[in-house]
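One structure is given here, and the rest of the page talks about it.
The complex is shown incomplete by one protein chain, all other protein chains being positioned as in the whole.
So that you can tell them apart, the chains are marked A, B and C in the order they are listed, and the count of residues begins at 1 in each.
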């Protein structure tokens, strides 16, 4: 069966060139970069080269890059490390209701420790009101944390403007750029961010490696105490092969950024338009202006059906996508992002995300457009919410119909 | 040039069979194990298989294993997570002066937050006094953290006895078993530990992956907040290939434990005896009883010379070892382990660790024994501390000579 | 994640649909939980002669709905009332742990339909 992978916001395949540069570090160059002998020297240069490659992609200095194990670690490090380092300055953090759990759960944890968190609401398109953000700032505010782009909707947030607000008030600014890096130009200096997180496995590097940008001069308490690795900013033996892979992936992402984005954008637009045209009773989740979403992301709800059952049906066709349904989120609630956007709950359960990659082909998209409408219809025919006026009036159906 | 790698306590080569099982997860099975579609299903089973393999090596249940990114993360998680979860019960932690920095620095950080830490001293052989440990327990004690085996000396601590003391007082027991696993039988149930840390790259798995054993029912605050991975105990997308590799490495370690230990032991003993016999003015660091040290570890100081310069000389012969010298530790002080054992400071600077692996050969050892004595002598001839009575009396030399 | 039996019932659900002039109709679940099951019954002389279902929900919800219809047809009302959610999930060779709470409601829906039937026929 043909396999069509449209879940690149969840994770991406390792790029063959990335794997190629990694392999010598599993086979021959196995040293610990902290060692002074040949085995250590063979690898320490490779770590520094990767640091330069990562830095170049986001216009940082190599010394500002700290290697970490995943995006979640970076978000925890940035936020908890700021809370601890700047506790004497204040106890207020501003973030949004649509952040990744790595940010939201970290903030919830800090609430228990006496921090006040403002979770900025979003509108029905999932966008922020910057005037509200500015109004939320108090003399206790030590951090603004806003993601560069949302993993579920693909919405892009106005990072440069937020950076300007942060600068105006002299407040530290962290951005979770896990979904933005590799899909959009990311320039830490232009954006005015102090802390930025990226994750390898979203950009063709392997799972288990990421990077935290720490602007020079930013006081940040480490999350992992111990050895002197990463100049005391992150203890633990380096994931050498992973780091080398991340460097290469960043280099490739920079080289092919424009071309990959254009390619994904064209196919995403085709998929989006095709679905909107072919499947009735749908709701696009995220900003209606396609320029304000990541070029690869489409999130859409199909009324009357539930997301996991749609995913399983698509999966039988070899199509991999994801859903905001509770049944796939690991929690009992559907996606908090859909909730924040006031998406009606049964539509939230049916929200379906297609996220394209550089390898996605026109045939992939054509095939999805070929099988999706009938698949949705088949599930609708099974749904008590669909067309239920035939039997008896049902409050639930009325709610859905109103959308 | 022949390469002789005697720094296996720093890191080990990836076992070819380990790499082999990892590769499909870089090439074909790239999914996110949290995904419900084919790409996710292809890998989620592999994670669970690895969990079983890790659990089997230490006699735990698979559900008690949490995958992490390195040993340092595990130690931070175990100690900070306990401090936070049991803060209401007490604020006292007992550990030792010879722990890895991942434990020591973590404890130092907790001191700033109002915790009292007892750092148990060791004797000149590097061993603990268990009566002192027991005496240190107060009604505020929430954790005892003692490493299973020391990375520098190879000293093995009486974990079962310490576990019995912890049980007697109902205190949680954490052990950093990073150096013990794969070299000694490790049984979490017999040892009575609640938390145990192991790191992949010390046992033939790649860098960037490890495991934390959390005994069922042990309340532990996560270090990484976020998604639902690892049943809420560690957020972040799984390092799938690394985890698969760790599983295989644990399986291999279990299968070959006895034979590998015997092999390393024989060669280590030969090296040890050879050096003690051939190089005068030396000092063995660690327990003189070879049964009470890891079968692969030898730490020895050569009076009058400094460790890094010896390492560099050995390196020119292709021999990789490590040193407790400040010059290789990343800090300005020589090894804290040597300090804790009251090793005189210039001897601490010259402490040299040879740590063997399963791949070490008789020829490797013979070659070291062939070149080491003359290398030491050459550096001694350059040293103002050596034979300095010829010129003028020097307090320093007297100190060294007294040892 | 799902057993082969679950996937079979999910892929080829038995007895999907509605029964016009059903003798009993039962509905359980709600949209916020992500699962709604509706069961329609035909009863003849205390024996369930036909069952149909409509379900909004995940794979487990659809499979358990399908399974309960197969299990109920031919049973007496009393026998059908003895059917438990647990029995349904066992008949499917089990469900993932996280599905037991929300999606394993098919027997409840059947019981609701029986209640509705009894209410009508009383």
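In this text, contacts are C-beta pairs under 8 Å (C-beta built on N, C-alpha and C of every residue); 3 or more make two chains touch, one makes a residue touch a chain.
Predicted, not measured: the structure shown is a model, and the values here were computed from it.
K.L.:
Of B:15, B:202 or B:349, which residue touches the hidden chain?
P.N.:
Per the contact definition at the top, the residue touching the missing chain is B:349.
K.L.:
Tell me which of B:68, B:107, B:196 or B:305 is the one touching the absent chain.
P.N.:
B:305
K.L.:
Touch as defined at the start, partner being the missing chain; which of B:20, B:277 or B:381 qualifies?
P.N.:
For the chain that is not drawn, the touching residue is B:381.
K.L.:
Taking the full complex into account, what residues of subunit B touch the chain not shown?
P.N.:
The list for subunit B reads 304-309, 312, 316, 325-327, 330, 332, 334, 345-346, 349, 381-385, 390-391, 396, 399.
Operating definition for what follows: only the chains that are shown with their structure count from here on.
K.L.:
Please tell me the distance, in whole Å, between the geometric centres of subunit A and subunit B computed from their C-alpha atoms.
P.N.:
35
K.L.:
Rounded to a whole Å, what is the gap between the Cα centroids of subunit A and subunit C?
P.N.:
Chain centroid spacing, subunit A to subunit C, equals 39 Å.
K.L.:
Please report how many Å separate the Cα centroid of subunit B from that of subunit C, as a whole number.
P.N.:
56
K.L.:
Counting only residues that touch at least two other chains, what does the list for subunit A look like?
P.N.:
308, 312, 330
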